[in-house]
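As you look at this complex, bear in mind that one protein chain is not there, while each of the others sits in place.
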Amino acid sequence: MSRGVEVRVENVSKAFRDRGVTQALKGVSLTVRRGELFSILGPSGCGKTTLLRILAGLLKPDEGRIFFDGVDVTDTPAYERPIGMVFQDLALFPHLSVYRNVSFSLEIAGWPSDRIEKRVREVLQLVRLPFEEFAHRKISQLSGGQQQRVAIARALAREPKLLLLDEPFSHLDYKIRIELIRELKRLQRDTGVTTIYVTHDRNEAMLLSDRLAVMKDGVVQQVGTPEEVYRSPANAFVASFMGEVNIISARAVNGVVKLGGLEISLDRFSPNLGNYTGNVLLLLRPESISLAPPAGDGALKLRVQLAEKLFLGPYTKLLLEGWEDVRLEALAPTREAMPLEPGSVVDVYVEASEVKVYLD
Amino acid sequence: MRLSALLRGYTIALLVFLYVPLAYVVVQSFNSSRYPGTWEGFTLAWYAKLLVDAEVVRAAVNGLSVALASSAFSTLLGGVAAYYFAKKHRLGIADSFFYVPIVLPEIVEAVSLLMLYHYAGVELGFWTVLVGHTAYNISYAYVALKPQFLATSDNIEAAALTLGAKPFDVFVRVYFPLAVPGVVSSLLITFSMSFDDFIKTAFTTGPGFKTLPLVIWARAARGRATQDLNALATVMIVISLAASYVYTKQVFSRSSRR
Partner (left out) sequence: MSRRAPLPSALVLLAAVPLAYVLATFYLPLLVMLAESLKPQGLSLYVYVLFNPDYAAIMAYSLVLAVVTTASTFLVALPAAYYLSFHVEDEKRKSRLLAAFTVPMLVNFLLKAYALMNVLSVLGLANTYLGMVVGMVYEYLPYMLLPLFSSFERVERRLLEAAQALGARSHHTFLRVVLPLSLPGIASGVALVFLMSFTEFIVPAMLGGVYGYTMGYLIWDLFLKYRNWPVGSALAFMVTLVSLAIVYFYTRWGLGYEA
């Protein structure tokens, strides 16, 4: 049973008047499903935190509406929304103990003290902080990771229907971050609360999310599962934001591009571009360039020169030089890359379906 | 290291130099000799004399009432200003605005205020003194409270809101408790500044309204220290040192917790 709300954002815009006008959000619409773990991903300044604060009720949009389960909550203040929020700097109450931080929302809601204690125990257990040891400690006595758990526990205390997180793990050590991300995912599955997670780190988003939205300059670029967005990016920005990608500009004439002596018809990559004339961008992930010929004959064979090999452990990055200053990066299993010598000429293979074409 | 031992000795000696005069006054106030000097015996007579000295008692009451009122007003007003400029509207010039009264020599502030009162046709007395003290005390309160507010994350207010606290709850349950150490510091320092004030008070007071520093000045002007004056001074020194000790301890414990 999922206990989360469905969140619908309808055409939300927001501008800030600071020194001149900054349009933080431009007509953003999206839907987050009940019980989903949804990430909003983008570089700093893309509007993701603004959107989150509007969802929390801390900011009001200039235009557009917000719906929780079909109910318009745009004008509802934060303290009347069934939400829990975790902030980037945690914002734990320094003058209160762990117990009082967590019970804060319950005290305000007027719960009887025995019910409060029961719930605090429950929720501290949920975030794996032993009650006896931690309940009466001061915030300053906790480590970064422990404080994080308290912040999450505090947000979950009154069983919110929507959990909002604003880059909560960005200042933690890598190891602790991974651990907390896994725990968050587990927590979310167990409680079923709809969760919206804002981050600039694509790895976090891909690890965590059921679905995600990529934003840039206040506009949603694409929404989908991590796999969808990674493998079928809607545009060049999304493609390069989601991971390393080779970008080749080429000129198509009547649907045909020349790639290093090869004449390739665009309709091998995309059915609609058979007759296109104009500039195109071809995007190709490093791992899509393989050293071994694949089965079947959908693959393109390119002859390139290996400029450098960079050993990365299980994988090796290969810096390839193609035709006319084209430089490609390939990522191959080290086992396959080992015999190759820098400076030698190599044949590489690319599945046509892995090449994405964008009109420039 | 020899240098270290030398420096340590020097520093201790310097500290002694700082406290010896104060200690001397305190000790002498119990000395039964008429003038400070060789010890002639323990007595509380000088303190008894103070208690029946109408001028002293009245001056003490005056000074206390001005100081209490001034510290309350200035902490409130300075606190509001500090809150506003720390949280709502970061303005560098606000800092300078409140900083100048602390830096400007007291005598300049005193004479300018006197002239303002004269041209405004105001009668000098309790209120003119109070208004003058509060003027610079607001700056002290501002300086005492602003760092406190700056250190409190903006998100704390937001966090409380998302946890269901209405704006009034936020103030009572979050801001107020957090501000208490700063408020206490502010009250202490503004009280001290006001109670001990001499120059400003001398210029802005009217006939009949004296505070303790003024009394000490008038009596010490004869150029000779006396035991009853020492008793009076001791009382003031003890009050100042107590307030200062509490204040310093607060400031240092706050910065060490960082």
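The letters A and B name the chains in turn, as written, and every chain counts its residues from 1.
Here is the rule we use: contacts are C-beta pairs under 8 Å (C-beta built on N, C-alpha and C of every residue); 3 or more make two chains touch, one makes a residue touch a chain.
Since this is a predicted model, take the numbers as computed values, not measurements.
Enquirer: In the full complex, which of B:Leu44, B:Val57, B:Val100 or B:Val172 touches the chain missing from this view?
Expert: Residue touching the chain left out of view: B:Val100.
Enquirer: With the full complex in mind, choose from B:Gly37, B:Pro177 or B:Gly208 the residue touching the hidden chain.
Expert: Selected residue, touching the omitted chain: B:Gly37.
Enquirer: Of B:Ala60, B:Ile138, B:Leu163 or B:Leu187, which sits in contact with the chain we cannot see?
Expert: Reading the full complex, the residue touching the unseen chain is B:Ile138.
Enquirer: Could you list which residues of chain B touch the chain missing from the display?
Expert: 3-4, 7-8, 10-11, 14-15, 17-22, 24-25, 28, 36-37, 77-78, 80-81, 83-85, 88, 96-101, 103-105, 107-109, 111-116, 119, 131-132, 134-136, 138-140, 142-144, 147, 157, 161, 167, 170-171, 189, 192, 196-199, 202-203, 213, 216-217, 220, 223-225, 229-230, 233, 236-237, 240-241, 243-245, 247-249, 252, 256
One rule holds in what follows: only the chains that are shown with their structure count from here on.
Enquirer: Just curious, how far off is chain B from chain A if you go by their C-alpha centres, in Å?
Expert: 55
Enquirer: List the residues on chain B that touch chain A in their complex, please.
Expert: 153, 155-156, 158-166, 169, 173-174, 177-178, 257
Enquirer: Using the touch definition from the top, list the residues of chain A that touch chain B in their complex.
Expert: These residues of chain A touch chain B: 53, 56-58, 77-81, 83-85, 87-95, 104-105, 108-109, 140, 154-155, 157-158, 164.
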